[in-house]
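Sharing a structure, written as C-alpha cells. Questions coming.
Of the protein chains in this complex, all but one are displayed in their positions.
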Amino acid sequence: MSDPLTLRVLFFSSARDIAGTSEISMPCSASITQPELRKKLSDQFFGLAPVLATARFARNHCYATPDECFVPGDEIALIPPVSGG
Amino acid sequence: MSDPLTLRVLFFSSARDIAGTSEISMPCSASITQPELRKKLSDQFFGLAPVLATARFARNHCYATPDECFVPGDEIALIPPVSGG
Amino acid sequence: MVIAVHISEAPVRENVAPVSTGTEDGADLIFLGRVRATEAGLPITHLVYEAYQPMAENEIHRIIAESATECREVHVVHRIGTIPVGEIAIGVRILSPHRREAIRFLEIFMDRLKTDVPIWKMGPMP
Partner (left out) sequence: MVIAVHISEAPVRENVAPVSTGTEDGADLIFLGRVRATEAGLPITHLVYEAYQPMAENEIHRIIAESATECREVHVVHRIGTIPVGEIAIGVRILSPHRREAIRFLEIFMDRLKTDVPIWKMGPMP
C-alpha cells in the first residue's frame, strides 16, 4: 500500500522524541541520496542534526549501504544507536 | 573410623575394572611415597601398570602434589583420566 | 537449522521456548538477560524497550543464519514495552552438537544484537 510518489520515513527512540512524530510521508518523485535526505530532515526538524550524525538509515528493513539511493515507495527508517538485550 | 595402621586405597573407572575391586585396605605403619605406592599396587594387581602411568593420586579428597607422602589413616584414591560433563 | 524469533510484550519464560532436543544435541545453552535495578548509576524500577519490529526480526534472523552455522536450533525471544526489574528482557536458547560452538555463537550474537538490531532500551519515564 505504499504511495508511489512519497517516501515513508520512520523515527525511533531519540529521533522520534526530537522529531515529535514516529513517521512522516515525504514527497519524492525520483531517487534521493542519503546526504540529500539528511539535509531535508535536518531542515524540517529542529534539533535532529546531532541524531542524524550518528544514526544509520534502513531501507525496507535492511541497513542501507552508504551509496544506496532511496526511491518513491521505500520505507526508510532512521536508526539511532541501538541498545537491546 | 580410619584404621591407624592401614591406608585405604580406592579404585575408580578403568582402575577398578582392572583391579577387580573398588577398594583395598593396605597395611601401612609409616609414611609412604607415591613411587612406593605405585610399585606396591603394580605388584599386587596384574595389568594395573598402564593405568598407574596416567592416573593421579588423591589424598583425602584432594589431588596429591608430586612429592606428597601418604600416612596411615589416609584415604587414597587412584584417579584415571576423568571424563565428566 | 531451526530459527525462531519472537519480539513481543509477553513475559519471557525461563526455558525461552520448548525445544525438541535432537539426539545429536549435546549442548543446550540458555541465556536470560534480566533488567538490573541500576541503570547508568541510578536506581530504577523498570525499563521500557521499543523495537522497529519487522527489521529487528529480520536482523536477528540474519545474524543467526550467518553466525550459527554449527548450531542446530536457535530461539530468540525479546520482550518490549515496560519490563520490571528482575524480569527477563531477552532469552536465547541454542542447541548444538558440542558446547563450544553454542558458547561462541552466544557471544557473537549478543555483541551483534547490541550493535545492529533496532531495539532500544529507554529509561523509565520520569
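Per-chain residue numbering starts at 1, and chain names A, B and C are given in the order in which the chains are listed.
Just so it is clear, contacts are C-beta pairs under 8 Å (C-beta built on N, C-alpha and C of every residue); 3 or more make two chains touch, one makes a residue touch a chain.
Every value quoted in this text rests on a predicted model; they were computed, and no experiment measured them.
Participant: Sort by label and list the shown chains the missing chain touches.
Facilitator: If we consider the entire complex, the absent chain touches B, C.
Participant: Which of C:11, C:86 or C:123 touches the chain that is not shown?
Facilitator: Checking the options C:11, C:86 or C:123, the one contacting the hidden chain is C:86.
Participant: Even though one chain is hidden, which residues of chain C still touch it in the full complex?
Facilitator: For chain C, the residues touching the absent chain are 14-15, 21, 23-38, 85-86, 88, 97, 99, 103, 106-107, 110.
Participant: Tell me where the left-out chain touches chain B, residue by residue.
Facilitator: Touching the missing chain: residues 10, 12-13, 58, 61-63, 77, 79-80, 82-85.
The rule is simple: only the chains that are shown with their structure count from here on.
Participant: Using mean C-alpha positions as chain centres, tell me how far chain B is from chain C in Å, no decimals.
Facilitator: Each chain reduced to its C-alpha mean, chain B and chain C end up 48 Å apart.
Participant: Using mean C-alpha positions as chain centres, tell me how far chain A is from chain B in Å, no decimals.
Facilitator: The computed centroid separation for chain A versus chain B comes out at 73 Å.
Participant: How many angstrom lie between the CA centroids of chain A and chain C, rounded to a whole number?
Facilitator: Whole-Å distance between the two chain centres: 27.
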